[in-house]
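Then we have chain A:
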Amino acid sequence: MNGQYASLLIALPLISAFFVPLIKGAGKKAVKYYLVLITALQTGIAAWVFQQVYTSGKPIIVMAGAWRPPVGINLYIGHFAALFVFIVALVSFLMAVFSVRAIQVEPIDKYAMLFLLLMLGATGMIATGDIFNLFVFMEITAISAYALTAYNKTGEAAEASLKYIVLGGIGSSFFLIGIALIYGSLGTLNMAQIAQLAGGMNATVAQVGLALIVFGLAVEAELFPLNAWAPDAYQAAPHPITAMFSAFVVKAGIYAMARLLYLMQAVGSWHSVLKLLVVLATLTVIVAELAALRQKNVKRMIAYSSIAQIGLIALAFALGTQSGVDAAVFHMVNHAIVKGMLFLAVGYVAMSLGGAELENFRGLGKRMPLMAFGISVGAVATVGIPLFNIFWSKIRIILATLDVGYTWAAVLVLTASVVEAVYYFRLLHVIWFQGEGTKTDENIAIGLMVLFLATLVIVIGIYPDYAWNIAQKAGADIFNVADYIKNVPLMGVGA
Partner candidate 1 sequence: MINELLIIIFAPLVAGVIAWALDIKGLRELIGIVGAAVPLAYLAKLYPTVISETVDYSLTISGFTLQFQLNTMTWYFATVASLVGIAMAFGMASTSKSSYDWLFALMSFTGVVGVFLSQDFISFFLLWELMTFASFMMVLRRNRHESLKYFVLSVIGAYAMLIAIGILYAKTGALDFESIRQAMYIDASLGTMSTRETVLVFALFLTAFGVKAGAVPLHVWAPGAYSETDQSYTTFFSGALSKAGAYGFLLLYILMGYKLYATLGTFHGHLTFAYIIAWMGAITVVVASFLAVLQEDIRKLFAYSSVGQVGYILLAFGVGSTLGLAGGLFHVLSHAVFKGLFWLVTAAIILQTGKTQFKDMGGLARKMPFTFAMGLIAVLSLAGIPPLAGFASKWLIYEAAIQAHMPLVAGAIFLGSGLAFAYVVRFLYSVWFGQRPSDLEDVKEAPLPLLIAMAILAIPNLVFGVAPGLVTEYLNKILGGEVVGGDYYRLVTPTGTYNALLVTIALVIGIAIAGLVYLYGARVRKIPVTNTYQSGNPVTEEFNLSIRRNFYRPLAEALEFWLKYSWDRFYERLAGLTEDFADSLRQAFYNGNVQSYSWYLAIVLLILALWGVL
Partner candidate 2 sequence: MNALAAVGEALVLIGTFFYFLSALGLIRMPDVYNRMQTATKSATLGSLGVIVGVGIWALGTDFGSAAWLTKTIVIAVFLLLTNPISAHALIRAAYKSGIPLWEGSVMDKYREHMEAKAKAAEAPEVETPEETPKEGGEE
Partner candidate 3 sequence: MIGINIYLALIAIATLLSMYRVFRGPTTVDRLVAVDIMTTITAGLMVLFALYYQRMIFLDVALVYAILAFGGVIAFARYMEGGL
Partner candidate 4 sequence: MGEASKISRYLYTVIVLFLIWLLLTASLDPQELGFGLILSLIVAAFTYEIFTTSGLANLHPKRVAYAIAYVPYFLWAMIMANLDVAYRVLHPKRPIRPGIVHCKTVLNSDVGKLALANSITLTPGTITLDVDDDNYFIHWIWVPDEALTEKEEEHVKAASANITAPFEKFLKVIFG
C-alpha cells in the first residue's frame, strides 16, 4: 500500500469524530463501544505505519493535496513519529476501554468526540512537518484538553480548565509570535526548509524567535515554572484523560520542543538556549518531586511525579548530544507505559472507592490486589529500580548528563529522585501494610490492561534491547537534522 495512506492517521479520527453526532441516537453504550472500535482501528493503522517505517528504514512523507513541500504541508512520519503515533493510538485504545467504565458523566457523545480529537491533536503534533501546522495541531490538542479537563463540570474541574486555558493561551500566543518572526525572516514555514536556512538567519530574530517558540512549547511541555496548570488539570480531568495527558499529550509538546530545537541547531544562540533549558528542566524535576512529597491526593501526587519525569526527559533533550536524545526518547516510551498504567490503576481505584485521597488506598493490597500490584509495579519502576523499564532510561539520562559535564544537574536530579522514592514507598506501605479490607470485584478488562502494561514494564526491564533499539532509531530521527532535511523532498522554492 502507498505510504500516502498514512494520512488515514489523521483522517480516521477526524471522520469518526464528525460521525458521532449521527450515531448518538444509538445510546451511550454504543458511543463508548464505537470509541473503542475507532481507537482499535487507529492502533491498527499506526501499527501498519510503524511496521512500514521500521522495515523500510525510511520515513513516510505525506504530502497533503499533492503539493510538494515547502509549497504544501507535509507530514514527516519518521522513526520517532511512527513510534509515538503508535503509542498515542495504543494508549488511546486502552483508555477508550477504560472509559467504558470510567465515564458516567453526560454527554458521552461529546466526550467521545473530544477524546478522538485529543488523540488526533497529539498525532498531528508528532507527525507534522510544518511549523504553523504544528501550532494548529497544538491548539487542537490544547482546546480539546481544556474541554476534557472541565468535562466533569465540577467547580474544581472548571477551575483547573481555566488555569490551563489562561496559561495555554499565553503560551500559544507567544509561540505564534515566534512563528511570525521566523516566517518573517525566512519566508517559509516548512520545518525542513527552516532547518536548511536557519544558519543564515538574522541573529537577533533567530534568538528571539527560538526563545519564544521554546517558551510557548514549554508551557505545554510542563516545564517549571510554566507548569502550574498541570497538577490541577491532571487531578480534575476524568481518569482516562489524565492518563492520556501524561502518556502522550505532554510528550507531544516536549517532542515538538525538541524537534524544533534540533532543527534550529544552526542558530547562533542555540547553546545558550540549551543551557537555559537544562536549568529549567532540573528545576522542574526538583520542584515537582518536592511538591509530591506530602501530597495527600494520590492522583495529584502521581501528576507531580509525571511532571518530574517530563523534566528528566527535557533535561536529556537539552543536553544536545546523540546519547541524550536517545535516552530521552527511551524514557518517553517507558514513562508513557508506566504512567499510563499508574493513572489507569489509580483512576480505577479512585472511581471504585470514591476518591483518590490517600486514605482510600489503605489496605488496597487486600481489597483490590490487581490494582495494588499495578500501582506497585508502576511505583517501583518510576523510582528506577532495576529489572523495571525506567531503570534503563534513567541511568542513560544520568550518564548522558554527566558526559556533557552537568554534574550539578545530575546531582540535583538524583537528589530529587530520592524524594520520589520516599513518597512512592510510603504509598506502597499504605497500600500493602496499612488498613484492612475485604476483596472487592475488579473489572476484568481493566485488570487485564493493568496486567498487560505491568508485563510490558517488566519485560522491557528484563529485556530492554528491543525497546532500546527502537528508541535509538527514533532518537537518531530527531538528532540527525541533515537526514531530516534530506528526507523531505523540498522542491527548491527560493533556493
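A word on the picks: all candidates are chains of the complex that A comes from, given by their letters.
Following the convention adopted for this analysis, contacts are C-beta pairs under 8 Å (C-beta built on N, C-alpha and C of every residue); 3 or more make two chains touch, one makes a residue touch a chain; residues count from 1.
From a predicted model like this one, the values you see are computed outputs, not experimental measurements.
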* Number, please: which of 1, 2, 3 or 4 touches chain A in the complex? -> 1
* Asked: Which of the residues in chain A come into contact with candidate 1 in the complex?
  -> 162-163, 166-167, 170-171, 174, 204, 207-208, 211-212, 215, 218-219, 225-226, 228-229, 231-232, 272, 276, 287, 290-291, 293-295, 380, 384-387, 391-392, 395, 398-399, 401-405, 407, 410-411, 414-415, 417-419, 421-422, 425-426, 428-429, 432-433, 463-465, 468, 472
